[in-house]
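Coming up: subunit A.
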Amino acid sequence: MLGIGIIQGLVETARNFFGSYTSKQRLTTVQFPDERLIQPEAARVFPFLVYDTDDWEKGLRCVACKICEVECPPQCISITKSADKKPDYSGIYSGKPQFYPEKFDIDVSVCMSCQICVEVCPFEAIKMDNAFELSTDDRFGGLMWDKQRLAMPNSHYQAIHPTDAAESDAALAEKKAKAEAKPAAAAAAAPAKPAPEKAGAATER
Partner candidate 1 sequence: MTVPFLILAAITIAGAVAAMTLRKLVHCALALAVSLVGLAGLYLDLGAQFVGLAQVLVYVGAVVILIVFAILLTRGDEPASPRVGRAVSGVMISACVFGVLVWAVVSGGAAQGTAAPSLAPISDIGHAMMSRYILPLEVVGLLLTAALIGAVVIAMEEKRRTK
Partner candidate 2 sequence: MTTQAVDQIFVTIKHWLVLQSPAVIQPAVSVLLSVLPLLIIFPSLFAVTTVLERKGLGRMQNRYGPNRVGPYGFLQPLADGIKALIKEDIVPVGADKLVHFLAPLLLVMTAFLEYAVIPVGRNMVVADMDSALVFFFAAGAAMEVSIFMAGWGSRNKYSMLGAMRAVAQMISYEAPLILSSIAVVMIAGSLSTTTIVERQAGYWGVWPYHWYVFTPWGMAGFVLFMIAATAESNRSPFDLPEGESEIIAGYFTEYSGFKFALFFLGEYLGMFAISGLAVTLFLGGWAAPLSFLTFIPSWIWFFAKLMTLIAGFIWIRGTLPRLRMDQLMNFAWKFMLPMTLVVIFSAGIWRFMPSGIVRWVVCAIPIVLLYWLLGRALMGGRKLEKRTYRFAE
């Protein structure tokens, strides 16, 4: 009959209206600055540089290998490699001194959050952050992030991406264990049987 659809529609909106006072189903708004949606663990916005220990400058894992700079599709990363080497504060390079980024800039006004820098980094040094309240009226100062702005402790990574962080930490620990086991084993085995150990090390490599 003519008009039945209109009445059905009116009933539905009326149910929405009155239901919004009683049911959460009919009032789905999350009032953003006061309430927040829980972001999924895989949520990502912009990269950050992981550091260990308390000192952001010394503890940076990054060794300025520039792989991410090369791989970045929109080319928003710019790295200047240091001339000298710094001691291994983060403790993942088994005490060997490493190069470090003298400058590490990411232009977040260009970054497209593709996460390729994270995928290609061999040192677990760059990860994705999920902070999104980044709006600024400063076009150049606010959107060109330098090393200091990018540095975040590993605990931050563990907080925002627990699963990934655990994997990353396990991988690093394994690597470290291997790296430590090698000289130790070599030292232990050296007097007794030098030849097989060398062969083993070679295969391992």
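List of remarks:
Operating definition for what follows: contacts are C-beta pairs under 8 Å (C-beta built on N, C-alpha and C of every residue); 3 or more make two chains touch, one makes a residue touch a chain; residues count from 1.
These made the cut because all candidates are chains of the complex that A comes from, given by their letters.
Since this is a predicted model, take the numbers as computed values, not measurements.
Checking the candidates 1 or 2 against subunit A in this complex, the single touching one is 2. Remark: subunit A residues 1-6, 9-10, 12-14, 16-17, 20-21, 26-29, 31 touch candidate 2 in the complex.
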